[in-house]
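One chain of protein is taken out of this complex; the other chains stay put.
Up next, chain A:
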Amino acid sequence: MNTEIDPVIAEWFAARKWQPRQHQRDVLASWQAGASALLIAPTGAGKTMAGFLPTLDDLARNSHQGLHTLYISPLKALAVDVARNLTTPITEMGLKIKVETRTGDTPSSRRQRQRFDPPHVLLTTPEQIALLLSHPDAARLFGSLKRIVLDELHALVTSKRGELLALAIARLATMAPQMRLTALSATVAQPETLRDWIARPVPNGPTHLIKADGGAPPELSILKSDDRVPWAGHSSSYAVGQLYETIRQHKTTLLFVNTRSQAEMLFQGLWSVNDEMLPIALHHGSLSVEQRRKVESAMVGGALRAVVCTSTLDLGIDWGDVDLVVQVGAPKGSSRMLQRIGRANHRLDEPSRAILVPSNRFEVLECEAAVDAVSANHQDSETPTEGGLDVLAQHVLGCACAAPFDPEELYAEIIRAWPYRNLSRPQFERVLDFVATGGYALRAYERYARLKRTEEGLWRIANPQVAQQYRLNVGTIIEEPMVKVRLVRGRGFRKGRTTGPIARGGRVLGEMEEYFFTTIVPGDTFMFGGEVVAFEGMHENEAFVSRAQAADPKIPSYMGGRFPLSTYLAERVRAILADPMNWSHLPDQTADWLRLQHDVSVLPGADSLLVETFPRGNQHYLVCYPFEGRLAHQTLGMLLTRRLERSRARPLGFVASEYALAIWGLADLSGLIRTGRLSLDELFSEDMLGDDLEAWLDESALMKRTFRNCAIISGLIERRHPGKEKTGRQVTMSADIIYDVLYQHEPDHILIQATRHDAARGLLDIERLGQCLRRIRQHVIHKPLDRISPLAVPVMLDIGKEPIFGEARESAMAEAADELIREAMGRQ
């Protein structure tokens, strides 16, 4: 493509003996040709300059009144960093371009001013755009817009934030038909889908797909350990010594783990061997914002040798000096791994280096699969999410807050947003009805309606309070309710002594999700703030813990992290397992383990499902190996226990890992299968996703958590604003109770639909389970055994460590009742 760069800019490049890279010129050429562009480039490729070159070029040539370019990124920090990186060249070029950021941290006076006196370039987040769009002056503010630059688009499109952003872009395109998009993305599995995502809202111009050169391929290896890789668990403590040695040998090491508790454990482990007092820091989502900022700026300042972090650092500002990335624990997916590796060494011509550290035997296989996948440069990134009705409800209310709207026009605009391209008109009408009056079949709330219809057929908000309420609740990021964790003197958990007052007061250790404390019971020990503590009890917004004597916490609070093993890596793991030819480069202990499995049982096939049954103690076990991730396995476990209950197999509980599922019960499962009283093909048949799923969803705690998020996003219940006193009006209503009432009366209500939609991909991963059940149909291989198999050992070791799920829901109460009767009868 032919490009002509404005002389001022060309001189600036020339003075530094630089010249614009090809992809930067291509983005400029697209802009000059009146097209939008999707630029796919690895980190370090100069994406920021590529994104802004057209803006600089246009403003160097032409004067412009009002807002010219919006830059939208998922992170506040990125907006601030880009502002800095942009201001320097603008100053050096002598251009009169005003650049400003706008985030939640921007003082409200400046935010006010930005609405009537905007800069040329505004750097901001999706939530701020939604807020700006809800003001009556939005059309005037955005009417002058010529460009939108979307950063880290691959990360945004897989979340509800991306859905809200897509709707906002469709809105902006209506207000500014001349506007063109430039989206920046890491390498993804389906670039065409991403291109379509940005092309749909601007149908009046073409959208080019530009790929930058990949740079040097990364060097990825697996940590070779002399110590045994453990059977199960996620602590990776066996590797701490070697990891410390590795940190010593590098300038700056970034150590990624999958969960907060792993980060805590690894951090503690490294400091326990840190004889040289190397500056090693910790970064995860439960640390306070100030603590995180401190770590980040120490990192930028080159003051740190290593940071142990979770996905909180998957994205973010560039740190030039990271020369090694370590992934401790399961890599989960090829694209995820490639992006994490990309956090090291931002020079394109040198390879990024990364080491994988499996924390158990199955993870050895997963790491092997990841190394193969990365060297093949295979992408398995998630597809963009389809639009949720809860997000749409928020957007519709936001539009009404800005100005009365015509439903025809709004619908036409909404379906130009990629996630909503298949939204039907009746669904839209239902969402509109929901926003106005709750959308219930029982028309109870007409008199309280939030939206009213004008005589011209437009929808407007009923009163100004609706807009105020909307602006307090805007956005799709739901903060988990947190509780303070306070250290108190323990009262000792001896048998039967679980009541009595808790000593209150004491030092605050930090904050943790309230939800976690509903999954544990007093006396349970877990790791927090680098030490093992025992849970004593809750009081209002505080959880009380005491120092525990135990060295190992009972509850690993592992909870699996947010991302399941990708379908693609799972396939590769199954392929490695199925064929002994693949075992040659596995560590000896892992290969021996698989050989043993081969001798005493069978190996799971690439396209079948292995089900082993065996007795142990006075119980009977069923272990299967779907490799579909913990969330899908949990759902499978819930549904299978229901079915086993009906087959009189008397199941008692189950435990799920990323790779396997173990169920135990009282009946002899091998016998039931042998005599034909239990059919595995029927047990695992896809129809479990029908009635059984329905019956379970009715009471599922995971479904209720999902519902809570949808209810907040859709505006049905108000967000809890941390730190702000509740006024009388803001009394919160338990989302669980609302779900119970709604599910029983209108299981087809759009909020229940939205919840199901999320559950299918989220906490219940029903979508993945469905794919699995279709894949293994008629391919269930049963292996009855006398005893536990080698492959079953890891998941069996999780029993007692991971939360156990039981269908016998009332058994705890029944037992406590029995105890009372025995006492009454003098038999205690």
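Just so it is clear, contacts are C-beta pairs under 8 Å (C-beta built on N, C-alpha and C of every residue); 3 or more make two chains touch, one makes a residue touch a chain; residues count from 1.
Basically, contacts and distances are computed from a predicted model.
For the omitted chain of this complex, the UniProt record lists the protein as "Metallophosphatase", which is one of "2-oxoisovalerate dehydrogenase subunit beta", "ABC transporter permease", "Metallophosphatase" or "Ubiquinone biosynthesis accessory factor UbiT".
Residue in contact with the omitted chain (choice from A:175, A:717 or A:760): A:717. Although one chain is not drawn, the whole complex shows that of A:466, A:485 or A:512 it is A:466 that touches it. Of the options A:11, A:213 or A:815, the residue whose C-beta touches the omitted chain is A:815. Considering the whole complex, the residue from A:273, A:412 or A:444 that touches the absent chain is A:444. Where chain A meets the chain that is not shown, the touching residues are 434, 437-440, 442, 444-445, 448, 450, 465-466, 469, 496-499, 502, 517-518, 521-523, 537-539, 652-653, 666, 716-718, 729, 733-734, 737-738, 740-742, 744-746, 749, 804, 806, 808-823.
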